Every structure is written in structure tokens, then in C-alpha cells.
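Before I ask anything, here is the structure I am working with.
Removed: one protein chain of the complex. Kept in place: all other protein chains.
This part shows chain A:
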Amino acid sequence: MRQDHAGHRAPLFKGAEQPSIDRADIVIVGNGIAGLTAAIQARSFEPDARIAIISDQNHPTINTPALKQFAVGKLTREQLLAYPPGTERQERIHLIHARVEKINAQSKSVILANGSAFGYGALLVATGSTPTALPSQLPGRDFDGVLTLHRLQDYLDLRRRLSEVEEAVVIGGGAHACETVMGLLHWGIHVHWLIRSAVLLPRMLDETASEMVLERIRQAGVTVYTSTEVIGIVGRVGSVIGVVTNHQQFIPCQLVVACTGTKPVTTLAKHCDLPLKHENGILVDDHLRSSVRDIYVAGDVAALKNPLTGQYEPRAQWYAAVEQGRMAGAMITGHREAVRPFGVPWHATHLGDLSMLYVGNPLQSPSGAYVLTDTSRGGYRRLLLQGERLIGYLSLGPMQPDSLAIKRIIDEELPVRDILKGLLKGEFDARQYLTRRRTYTAQDLVTSGRLASVKPPTVQTAAQTTPEPAPATRSLAPAAEAAQLEPRLPTTEQLPPLSTGPVLAPQRAPVAAPAGNAGPRYPIVHEEEEISPFTGTLPALPEQGQGRGQPGTRLNSGSLPSRPEQERGGRRNLWAYSDPALPAFPRQSPAQRQQVRAYNEQREGGR
């Protein structure tokens, strides 16, 4: 919203109004997934608004988590893209390659590194996070061969080095450390894994789960050191040759990877002329509004209140960043009806060869709650229940359960009495449970061969959505007993009439995604040359026909003529990097090769 001198709020978007090139209605700092998602979402609501992303990243938005697959050569760089090449241009999002130095919230502008000002109607800070470096007093932390892995460049650097590495030290006790260990192991490198605490991922795993993961990783050939810290890095002629631990042990290595966590990039909050509240991240309310009017925050840099602890903390995960991007896009354009609550924390990933799912707060112990655990089927599950409600779910095992369905069960406070045993034993088909009330169309589709009655997957408005009725419950046995009940595995049979039993918890109708215009729009398709704004530095495509832009160049992508789909070429020449993907030739001893092969076979077999 723009304010006139009297303080009246004038509409932010006026179709006819053409803002000057040094301002935009919506300015987004950062082209990570949160920033780009917000821009696309905002565009879907406001076809005429001027939207600009200013970022110092020199490549398009990528699927950052897939960098792990890139590290082991399963993906090429082109396969890392989060959106098809040219999406920004299609969506008429201006890309400006520059670093933002500060925010002048009073004059509603940001100051770029070259000193120029760029005005905004609404500002979204989506500056992400940065790896926490090793302690500044740690001897040897600057030797060549000491790395952090966070950005694409870091992974390119890693892949260049791999051929010279026989032994590596990984420092850190989180999922990122675990994934890094597995990646290095893949190349036949002997890995020493140093974890400061006694358990892995202390905020997400309990002791049993942690030990399960560590044991399998040890079996795969990794040397794991728990309760161990590095007190110094030893080098020769500037390169790493080993580390010394707090147990006075010297571990020889040619590579040290510090995976000691990330921290939100809050520099802009520090350099804002109005108080933009920040601690561990920039503080936002549950609609991503910061303490300064018209400044929103999304992604890794946003600190949201944890309803359980009351503390503000970032939810530095991919899905959270996407969800927040969507919400920010809706909020900035005033489409609050499209806002979906975030629900409980959720994280699903691989830890070694095991799948980990963390939903809600399985490690907390609020009053009246109780824990059920199970170790059947080669896995481990920990359920935290309060009365008839599931409030936390942790699972570890060879297979990932339907992770989002379990989140839905917790978010929507669905009663779990009938499915408790399945959940506990890891045999629960959550998908079936959640969809069986809606399967009649699909059944019709398959049995009658008539597809026509199936609606295409349009996104519904809140108004269109019929809230799913809460499942009927019969008599309510005390929850603790429920664990011993016979498993009532969901079947495809029809549910008994829905109104027969008491509804356990008031069902929060899921606020469905917004209507047609709210989902990402998929407009015109352009020729490859036109849609490739990333052949140089990020914003480098100036107006058609002109040369490559310089960093800081402003670019008006404007609207472009459409081309029929068939004409679209398959080329993806969008990367600025001239060096080809590096084949890494790890040196493996025969014993190591054997070990890796055996491990991989076991892993394949386990699937």
C-alpha cells in the first residue's frame, strides 16, 4: 500500500499506472524458493502489478535440497532448476542482479550495493540462510580443504576436489551432516563423522532413533565419533592434512566439511531505518508481517512463533519456504482468503538409508500427553498422543509413510483411535484413510471407464470447498487402550453414516487453496531464446535485442508474444557456468570398493 502525505492508504495496484523503472509495486529480496514462489503467487492475483526480485545469487532458483543428488552425480545442473527456464519472464517478473544493502522503510525503498535506491509498494525479505562457520578462534579453519556446503558453488567446488580426497572429516550432528557423510561415502571416501552431542539430531530424534541411524551408518563403513569436537585443524602449506579432537586424537584427512547448522540472513533487519524486529530470524506474525508496515518476510529468514514453546524460530525447510512464499504472495496482494495456516512442523528426509519423518512435536511432553513406541518392521515409531488426538509422530524405517497425510491428521485434529495400531506399526495406509470418503469419483472412473465425470485438478476457493466431514466415531474407548485394539486397517468399504457418532474434535475445515487464479498460472510459452533470462548473471536479459545486462541492470521483461507449444525447443542453455559438470573420479581402495558395493546392494535389497 502506498501512503499519501495525509497517511491515507492508496491502492497498491492500479492497472493503468506505469511505475517508473526504479520502483515496483512488489519488491522481493532473494530468488530462493520462497522469493520466487511469492512472486509467482502474487502475479496470479495481480496481472498488472510490477513485480521485481532483487537477488545477489548468480543463477536461477534451484531445488536446493537436490544439491545432495547433484553431489553424488545423480543430477546434472540443468536438472536442479525449480521452475522451467523462462518462468520468470513468462510471469513478467523483473529480475535484478544486485545486493540489497539496506531498507529505507520511511521512504519505502531499498538501497542497492551501487548506491541506487529502488522503491517498493510492499517489500518481501526472503534472504534465506547462511551456514554457521566454524568458531573464529578455531586454529586452521581457513586452510584450503575446509568447506561448508550450502550453495551450488559449494557443491561445484566439492566435486572438483573429490578426486584428491581419500579421507574426509564431517563435523555436525544434523540431517545435513548425515547427508554429506553419505554423499562422500558414495564416492568411496573414508569418512570420519564428528558429532558434538551424544545423539544425532537431538531436537528431532530420541536416543533410540538416533542410535538406529548411527548404527547403520557405522555398518556402511563410516567412523562415527559422538561427544567429540574439533579443537584444531592441521595443515601443510595451506592445505588440510588432518584435525585434532577434544580427545587429543589426530584424524588424517584431505577434506573437512563443516555442517554445523545454518543461521538466518538478517543483515537487512539490522540495516533498516525503522525497527525491524529480529533475533534468530526476522520476527513475523502468522501472516508473515514484520514489525514494519508493508514489509513481509518469508523462508529461512522468517522467525515464526512456535505455538508450543512460544519462541520465535525459523522453520528452515523446503516445504515451509514454499508455503511461506505462497502466503506472502497472497498477503501482499491482499488475498487473505487464499491464506492457509501452516499447521504443525513437518520434516521428511533420508537419514542414511533410512527414511525419517517428524511431524508435530513428538519429543515434547505436554501435560496429559503420553507416548507409544514400536520397533517392528525394521523401523521405529514414536507417537505422542493427547486424549484421542495425535500431536506428534516420529518414524524411522526403510519406507517413508504418507508423510503429508500424517501431517494432515495432526493439523486437522482427526481422531486416530481407529487407526492407532496401524500408525504405530507403520502399516497404516494414510492415503486411503484420508481419501476414502472422496473416492467415489475415482471408483467410478476406473470401474465404468468413464473419465469424463472426473473434474480436472482445479484448485478450489474456500467458498467452493466442502469441508470434509469429520469421520464418524463409534464408542470411544479410552485412548490408552486403543493401542491394544485389533488393527482396523482401512478398507475400501463405504463408511457408516457420518452422523452417527460424536465428533471428537472440532474439525478445522482446511482452508483450501484459492481458485483458478490463485494457483500458479501457466500462461504463454516462449521460444527458448526469449525465455532464457539466465544466460549471464541472473537478470541479464535486457529488453529484447539488447546485450547482456550488468549486475544491477534493471530489466523489464515485459510481456512477450506467445508461441505454440510445439515450437518450444528442448535446449536448456541457461547456465552461466562455462565449466561442464565435473566427472569425479574417486580413488577407492579395493576394500572400500567392496564395502560400498556391499552397502549399496544391501540398500537396494532393502527397498
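Rule of thumb we're sticking to: a residue touches a chain if its C-beta (ideal position, glycine included) is under 8 Å from a C-beta of that chain, and two chains touch if they have at least 3 such contacts; residues count from 1.
By our rule, contacts and distances are computed from a predicted model.
According to UniProt, the chain absent from the figure is "4Fe-4S ferredoxin-type domain-containing protein", selected among "Thiolase domain-containing protein", "ABC-type xenobiotic transporter", "Anti-sigma regulatory factor (Ser/Thr protein kinase)" or "4Fe-4S ferredoxin-type domain-containing protein". The chain omitted from view is touched by exactly one of A:F45, A:Y83, A:W193 or A:F428, namely A:Y83.
Checked against the full complex, the candidates A:R196, A:K305 or A:H350 give a single residue touching the omitted chain, namely A:H350.
The residue from A:T223, A:Q386 or A:Q400 that touches the chain not shown here is A:Q400.
If you put the hidden chain back, the residue from A:A66, A:I231 or A:L363 that touches it is A:A66. Those residues of chain A that touch the chain absent from the view are 63, 65-66, 68-69, 74-75, 78-84, 87, 318-319, 322-323, 326, 348-350, 355, 357, 399-405, 429, 431-432, 434-436, 438-439, 441-443, 445-447, 451-452, 454-460, 492, 510, 512-513, 519-523, 525, 565-566, 568, 570, 572, 607.
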